[in-house]
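The other protein chains are all here in position, but one chain of the complex has been omitted.
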Amino acid sequence: MIESVFDILLCALIVGVALAAVLGPRLFSSVVFFIVYGLFLSVAWTHLGAFDVALAEAAIGAGLTGVLLVAAVSRLDRLGVKEPAPAPPVARVTSALAAGGLSGALVLALWSLDPDGTGLAPVVEANLHASGVRNPVTAVLLNFRAYDTLIESVVLLVALVGVWSIADERHWGGEPGLRQHARPDGVLATFGRLLPPLGLLVGVYIVWTGTDDPGGAFQGGTILAAVWLLLAMAGLSDAPAITRRRLRLAVIAGPGVFLAVAAAGAVGGGFLVLPTEYAKPLIQEIEAGLALSIAATLALLVLGPPQRGPR
Amino acid sequence: MIAMAPVFCIIVPLAAAFASVVRPLPRPLVGLAILVVLGLTGMTVAEVWQQGAHRIPVGGWQAPLGIALVVDGLSGALLATTALVMTAVLLAALPEFADRDRETRKGWAFWPLAFLVWAALNAAFLSGDLFNIYVSLEFLTLATLALVSLEETAEALEAAMRYALFALFGSLAYLLGVVLLYAAHGTLDIALLSQADLQGTNSIVAAALITTGLAAKTALFPFHAWLPPAHAGAPAPASAMLSGLVPKAPFFVLIRFWFDVAPDLPGEAALQFIGTLGAAAIVYGSVLAMRQTQLKRLVAYSTVAQLGYLFLIFPLAGGDGLSQVWSAGAWTGATFHAVSHALAKAAMFLAAGLVVHAAGHDRVSAMNGLTQSMPMTAFAFGLASVTIMGLPPSGGFVAKYLLLTAAFSSGQFIWAAVIVAGGVLAAGYVFRPLSRTFFHGHVQTVAVPRRQQAVPLTLAALALLLGIVSSAPYAFLQTGRPIAAEEGLE
Amino acid sequence: MTPFLPALILGSALVPGIITFFLPEERVRLRNALNLGGALVKLGLVVFLVAEVNRGRIYETSFDLVPGLPMVLRLDALGLLFVTLSTVLWLLTTVYAIGYFGRRRNLSRFFGFFSLCVFSTTGIAFSGTLVTLFFFYELLTLATWPLVVHWGDAASIRAGRRYLVYTMSGSAVLLFAIVWLESTVGPVEFTVPAEMAAMQDWTARGILVLLVAGLGVKAALVGLHRWLPAAMVAPAPVSALLHAVAVVKAGAFGIVRIVYDVYGIELVHELSMTLPLALAASATILFGSLMALGQRQLKPLLAYSTVSQVSYILLGAALFSPYATIGGLVHLVHQGLMKITLFFCAGVFDERAGIHDIDELDGIGARMPWTSVAFTIGALGMIGLPPIAGFVSKWYLGLGGVGAGHEWVVAVLAASSLLNCAYFLPVLTRIWFRAPGPHAAAAKREVPAALVVPPAITAAAALAAGLFAAFAYSPLGWATLIVGREYTP
């Protein structure tokens, strides 16, 4: 009963923050509420026992998406973009009805479900021994449904190619993002000096531990990306120009290694088949490649297209 | 190894895309990549032809734990169509996007994006897993989004954002439906779900969400608003893939879902409703196409209209109709239409691209006098129009005939009337630019080599050929269908 | 070789056409050689066939477009009548067109579509099923449109648009009706009338009306005819083709097929649809003639005359009497010979004397005697003056009308002949009996031969078809053979 009260309180908070994020009058506060929303969700995931998702939500949902949105708001402010006029009342009422109708339908749909659940947990459990890893989520991500993950890593690459393709033609070949000028004795710079070694350690650890415990390439890669972003924002490290060969190789390394493993399997008789005895090293290899590419890609996604020409 | 050909149809374009991210591929390598994927697609088709439909369990894991790829007549046909259109698109893009000395933004970005679109389409057409389809469709959406915005004009960027809104919303609606199905049945595999008993509130809400989401991504009326600016604003080779191929992916998923997963779920009213939207798309898209002053817009609105035909498959072959003899005809008719429209529309956009390039502007008047200055391109546009109008001898005609037969056999005269009226309306918009090709004095000032003009002509001729040599593709499409049309029409 | 004969004949028109598209504009000789060669080869094959079919042989080739949708090419006596006409006239029109266009531009395009047009017409004649017929019928629409808009000026484009609006709507109706019919009775082959017993009478009537209406657009039935006068802006060889060889004939031929080989004349009669059809044809006959009467220009006059004359064929088909059928079928050929003569001549008048209006013809007979004589034979034939071919048609139609118990048909024919006199005689008077006007004075010589010989030949043929009507291989003889062999109502 106490448990339920906590659940309901947490859910009420999440809904409240979501409402504030969507309806908030000022854009910046909306973004802040969105980040808080992500953190609360992360708590919810922990509470539900989904620690991998909790990590991912905090790092990707709240963290990186938050940074991306904050940066966008400040950029729009500098461009002097104004808020458009609010929707007319009629539109708001009909939209609210539509949205409410959808929620209602979903509640009904949930109500008609079998209460005992019909998930795949037992099947995963039964096959975990052959997957090469002990964390069932990692087993699903990098073995049972590795194909999804392969495409997902490609999706990140697609987004990066897309973001770069939106560069100003004149800036092609320049460095991504705006140049940051942090004061050398400022807080950011201090953080920028202190945090990276720690972040690097944590990031690598999370990647490495992912095979057996919560964590993995995506969560770890995100933390590594955050480290790099911090360095860039503190003005301590410039991102390399987007035409640099090494940068581009880093970006395709993860999906590339993944694809190579998949292709090798296909030649040998099964697309993306990881033989049980080699599964663990193969997964670690893929994770290492992915973590590198994810870190680089995510950071570059947040930095955006080059804003200045090549030097 | 041959059995793995479909898988390599995804792997090889991905590898080509990765390589082109690092540095643009030299022409011979682009050609090699095209040839390899063409060959692999051919092997896939041959394999389906000989062995029938089959599944490839990815990673060796059987469903429900793993993901299965499904290779059957429909996916094979769409793979082949994709290969043909992409080959033409890449060849047509070489003059515009191959950088000579210095790397440029467009010259760099186009190649990985094009190969990624190819990979994404193949992935979507092969997938037998509902969540994997979600990832594949998102993959496709993001790659095409970047192509839409490639011109970087305010219109193109706005078109891309509008496209993003519809497409991302569509993906989420689809995903939501998938989540509900998983919650109820504990599997994402299409074959396993088809054995599950889909009924009740949960299944209906899920099916409605999946249909809405995919319809938004296919630009079914009234979700069509994003399509014309997006397709018209992209560079012509990109438009060709966007209009010819990309909407076919969500439509393909829709067919997979309705005909494989939930054939008995929809009520008559729902089927008629979707059919009505399709009919509205045909009429509305055609009327707007007639009113356009810009060539590529006209062609793009034609896509809105043509996609409407696809949705007539639901009233004609869905629900109870699935057990009827005419269902197979309607099903094949709609899929035939998808294939022939892909070839013809891509040809039309590539031809339009050459015309716009040669005339220096995008108004319909760019076609003036085309039969004198660029007869091959004029011919390509004309041949593609024949398919778009659904006139013989073209694949469009066979498709239309099959749909019509199904409409009459099932006593649904109204859809028959819509189908024939749609042909007349199509004539209304394609003959506007075509008439201008006969004007005296031409306005095309930039010379376009015959080599380039041959590309759209070949594609358009293929669309026509589909209407003459249609029995083999017809039989091929049936491969692996639960209820095949072995006896043909009637 | 025999199974390929239909394909060979089709190929003799298609192959030169496709090659011509890709010929550079300057390759005049090669182009002419190709087109004339194709026409000659086709003529040779057709002559061979006429003898064969006369012996009772029937050629057939077929393949399935999709299962259950066969494409059948069949050579029967009726089809051959149409093919022979179009083949002979194709050759002559090609010669004429070469003379007519001279060194003008865009001729590869023109001759390409021209051949395609003949290819489609031949296909229509050979069609053994309804869908095959539709297939070629639509191809014909597509192939003629570029010819109609050939000049590329505003008037041509407008005419082309009207042509499309009418024909496209017509084919939509036709397709609707064909699929409706076939989804009820299965694929319709022309060898045996379709099994209509299962169908409701009103459904059968409805489908028949839609089929006739769909085909009636090209046959220029009254109300559906408006594209035809508009399309006169096209070059003269195109008008000749539209009016005599291909388009209106395809429509009329299609209706004959529907009445005799899809429904069967007995069934049409039982459905009491013969009378409405005959009335529609009669109305068109009178309407066309009346409209021709009001024209001041030569080509519109001829166009309305076509509207009227083509419905003779329909009238013959609609009357439940063998004589009427013979009259209708033979008019398919006779009208073709006479009308092509008239359009050829109109083209010569235009090209060599700049004549468009009827009153500009004053005294041209003296300056351009060959053309004027040919024109006169055509016009008198249209009126129905013996011994020219038109008389034979009208005679048999009249007999048929009486035979079918519709004596009023004779009155329609008489009225039409009177109207024909009323609009043709003034033209002939001007040609021969007026003092030369400015146009006649400025008229150039009747050269080249390519321009003048074809009308002379067709005029002679029109005369011969009437004079030698009693011979077995005359159009009348052939029509009688068809009727005797296939239709015994």
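Quick notes
Every chain is named by a letter (A, B and C) in the order it is written, and numbering of its residues begins at 1.
Following the convention adopted for this analysis, a contact is a pair of C-beta atoms (placed from the backbone, for glycine too) under 8 Å apart; a residue touches a chain by one contact, two chains touch by 3 or more.
Keep in mind that, in the parts below, contacts and distances are computed from a predicted model.
When the listed names "Ferredoxin", "Multisubunit sodium/proton antiporter, MrpC subunit", "NADH dehydrogenase" or "Urea ABC transporter, ATPase protein UrtD" are checked against UniProt, the chain not shown comes out as "Multisubunit sodium/proton antiporter, MrpC subunit".
Here is the thing to keep in mind: the chain we left out touches A, B in the whole complex.
Contact with the omitted chain, checked across B:R297, B:K345 or B:R481, is made by B:R297.
Contact residues of chain B toward the unshown chain are 131, 134-135, 138, 141-142, 145-146, 149, 152-154, 157-162, 164-165, 168-169, 172, 175-176, 179, 182-183, 225, 228-229, 288, 290-294, 297, 301.
Interface residues of chain A with the unshown chain, by the touch rule above, are 3-4, 7-8, 11, 14-15, 18-19, 21-23, 27, 30-31, 34, 37-38, 41, 44-45, 47-50, 52-53, 56-57, 60-61, 64-65, 68-69, 72-73, 75-76, 79-81, 83-87, 91-92, 95-96, 98-100, 102-103, 106-107, 110-117, 119-121, 124, 136-141, 144-145, 148-149, 152, 155-156, 158-159, 162-163, 166, 168, 216, 218, 298, 301-302, 304-305.
Following the convention adopted for this analysis, only the chains that are shown with their structure count from here on.
Distance between chain A and chain C, defined via averaged C-alpha coordinates, is recorded as 73 Å.
On the side of chain B, the complex with chain A involves touching residues 1, 4, 7-8, 11, 14-15, 17-18, 21-23, 56-61, 64-67, 69, 103-106, 108-109, 112-113, 116, 119, 123, 131-132, 135-136, 138-139, 142-143, 145-146, 149-150, 152, 157, 176, 180, 183-187, 200-202, 205-206, 208. Residues 21, 63-69, 105-106, 109, 131, 134-136, 138-139, 141-142, 145-146, 149-153, 156-157, 160-161, 164, 168-169, 171-173, 175-176, 179-180, 182-184, 186-187 of chain C are the ones that touch chain B when the two sit in their complex. By the touch criterion stated above, chain A contacts chain B in their complex at residues 105-106, 108-114, 117-120, 123-124, 127, 143-148, 151-152, 154-155, 157-159, 161-162, 164-169, 172-173, 243, 245, 248-249, 251-252, 255-256, 259, 262-263, 265-267, 270-274.
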